[in-house]
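Only one protein chain is missing from this complex, and each of the others stays in its spot.
So that you can tell them apart, the chains are marked A and B in the order they are listed, and the count of residues begins at 1 in each.
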Amino acid sequence: MEYILMIIGAVLVNNIILAQFLGICPFLGVSSKVDTALGMGAAVLFVMTLATLVTSCIQAYILVPLNITFLQTICFILVIAALVQMVEIILKKISPSLYQALGIFLPLITTNCAVLGVAILVTQKDFSILQSTVYAISSALGFILAIVIFAGLREQLELVNVPKGMKGVPIALITAGILAMAFMGFANLV
Amino acid sequence: MSKLNILTKGFFKENPVLVLVLGTCPTLAVTTSVKNALGMGLATTFVLLMSNTIISLLKNVIPDKVRIPSFIVIIATFVSMIDLLIQGYAPSLASSLGIFIPLIVVNCIVLGRAEAFASKNTVGDSILDGLGMGIGFTIALTIIGSVREILGSGSFFDHKFIQGDGILIFVLAPGAFLVFGFTVALVRYLQSKKKLKTEN
Partner (left out) sequence: MAKKESTLLQLVVTLTLIALLAGVALAAVYTVTKTPIEMAQQQKKTAAINQVLPGFQGELKDCECTVEGDKDPVTVHLAYQDGQCCGAAVETYTNKAFSGRFDIMVGLDAEGKVLGTAVLKHSETPGLGAKITDTESHFIQQFVGMNPAEKELKVKKDGGEVDAITAATISSRAFCDAVNRAVAAFNQVKEENHE
């Protein structure tokens, strides 16, 4: 039950993009087509889960026992950067087709603040390693949900006559605002 | 490009937030009040300035292949430093900015300037560039923060000038997107007007 609530909370109520503002760059950057949005989402799901698993282990077994939590930021970002590189190399060897699909998104993920954000959030919330992993997966699902809906909307926006100054980023941001309003309706779910 | 130009181009013409649309996460998240926006802007300016300086100093020592990881380590160091300093000397700011201080590491503006400017230019120019970009970032955040605080809470720098609540939606998540969207649109409109003028 606790986990179900956590999943609903992270996907709908505290959606990582629309309520917590993490991962806005890819949200705006890779959301012009539903296909690419799905690809980016899959890559984030993969990296975020793995990264949170690794960083919460590091936090629990290295940083806290040695009392060097002030090195947290530097450690986590290095782990994420290394992990992304590793995933890229392994995917290239094992599954070239998957690499073709996700490849271009992987390097972008290092600077996706959603990944580092979730890794730091779970340490602040004092989650156990299992809880952290569940939280990471549900956050990533929330990311996918938001970016895919948004990409669908933007595909339609392409066909609409928008005032010149509003074209591109401004209208996308305003659409995101309305989407965030819609998501606020989930607030009393949990 | 003149020295002054390097400094001022980030203010408006190449404003990292309003024109280049980088660093959007903190722009949306911490602009619920002017105080937070200003604090975040200054913290990021510090990191930009320091990382630009050090990276420009070390640009000939760092091998090309490990360029990005080295930059990340340098940036993360300064971010952790400012994080500790804010916790020690401005605890109330630390609690309201929360997780977004460590997240300066992944602010694309910082890594972007390191890669695009500091790794190719002299130390002096890099310092000016970092300072200019940081100030531009601060200006953008302060504008958005002011609009959101005035409309959303009916206050400015925590001084309330109306009774009761403001238009709540502006402090909440959707308001962030809306204000940011309209500000970018306004800047584009102003720029297109300016361009028109110079062309005629």
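We take it that a contact is a pair of C-beta atoms (placed from the backbone, for glycine too) under 8 Å apart; a residue touches a chain by one contact, two chains touch by 3 or more.
Just so it is clear, the model here is predicted, and its values are computed rather than measured.
Novice: With the missing chain put back, one of A:8, A:45, A:71 or A:153 would touch it. Which one?
Specialist: Selected residue, touching the omitted chain: A:71.
Novice: Please identify which residue in B:21, B:76, B:109 or B:139 touches the non-displayed chain.
Specialist: Of the listed residues, the one touching the omitted chain is B:76.
Novice: In the full complex, which residues of subunit B touch the absent chain?
Specialist: 32-33, 58, 60-66, 69-70, 73-74, 76-77, 80-81, 84-85, 87-89, 91, 95, 98, 152-153, 165, 168, 171-172
Novice: Write the list of subunit A residues that the hidden chain touches.
Specialist: 14, 19, 70-71, 74, 124-126, 187-188, 190
Criterion: only the chains that are shown with their structure count from here on.
Novice: Per the contact definition, I'd like the list of subunit A residues that touch subunit B in the complex.
Specialist: 18-25, 28, 70-74, 77-78, 81, 110-113, 116-117, 120-121, 124, 164-166, 169-174, 176-178, 180-181, 183-184
Novice: Which stretch or stretches of subunit B touch subunit A in the complex?
Specialist: Against subunit A, the touching part of subunit B is residues 21-22, 24-25, 28-29, 68-69, 72-73, 76-77, 79-80, 83-84, 99, 102-103, 105-108, 111, 169, 172-178, 180-182, 184-186, 188-189, 192.
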